[in-house]
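Of the protein chains in this complex, all but one are displayed in their positions.
Right, chain A next:
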Amino acid sequence: MDATFTKTRHPAVVAEALTKVYGEGDARVHALREVDVSFGTGAFTAIMGPSGSGKSTLMHCLAGLDTATSGTVRVGEVELTGLSDKRLTLLRRERIGFVFQAFNLLPTLSAEENILLPLRIADRRPDQVLYDRVIDTVGLRDRLGHRPAELSGGQQQRVAVARALISKPQVIFADEPTGNLDSRSGAEVLSFLRTSVRELGQTIVMVTHDPMAASYADRVVFLRDGRLVDELPAPTPQTVLDTLMKLEA
């Protein structure tokens, strides 16, 4: 299966020959094998694949949370390979936003404080216009003073999305952001993600195993056994499902 992959124009994130090996000797696991992939600026891309195919590993390497065994990653014009932990941290702080599947928020802080946390860490002032727009988009204005424990799962994920948007990162990585949510809350979160791409020009890379979730994206790339095996522009739930079936076969 030699699929030819789109060379994205103005890529926000580019990976070349990305390989990640866990463990040693007999216990060696190739989580990623020579993956070449790029993600366009202002695009919403989904990464799909069966469980254990390397989706999370790919995301962690792209986001500078983990270092690859070999290959290169560029975020914007910055080459991640060989950066010190401190530089990687500053890069994440300045250019990358995150939404995780669970445990996105600090329990001691209010929703508002959680949203502003990345800015405070970076010692930056919030852009008031953007702040208002983000808060209104995710519809949390009346919940800002609440602690995470007082919010529903959907509300918590919306706070997490707002937090990712507020620092205007070059790219937001989302790992199964709807994995813990019921379908209605999930749909809400996904539409916020899509709105932020359309209206704020945000770049988003989302890992998911849900075809419904993937259909919100502009493009879906498929992983299997640590290799990039297929991609789908303008996906619908049906076309995503078909491609997955084809891969499983």
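The rule we apply is simple: a contact is a pair of C-beta atoms (placed from the backbone, for glycine too) under 8 Å apart; a residue touches a chain by one contact, two chains touch by 3 or more; residues count from 1.
What we mean here is this: contacts and distances are computed from a predicted model.
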Omitted chain, identified by the protein name its UniProt record gives, among "RNA polymerase subunit sigma", "Acyl carrier protein", "ABC transporter permease" or "Quinol oxidase subunit 1": "ABC transporter permease"
Touching the absent chain when the full complex is considered, from A:92, A:143, A:158 or A:219: A:92
Residues from chain A at the interface with the omitted partner, ascending: 60, 63, 65-66, 85-86, 89-90, 92-94, 98, 100, 103-104, 106-109, 117-118, 120-123, 149
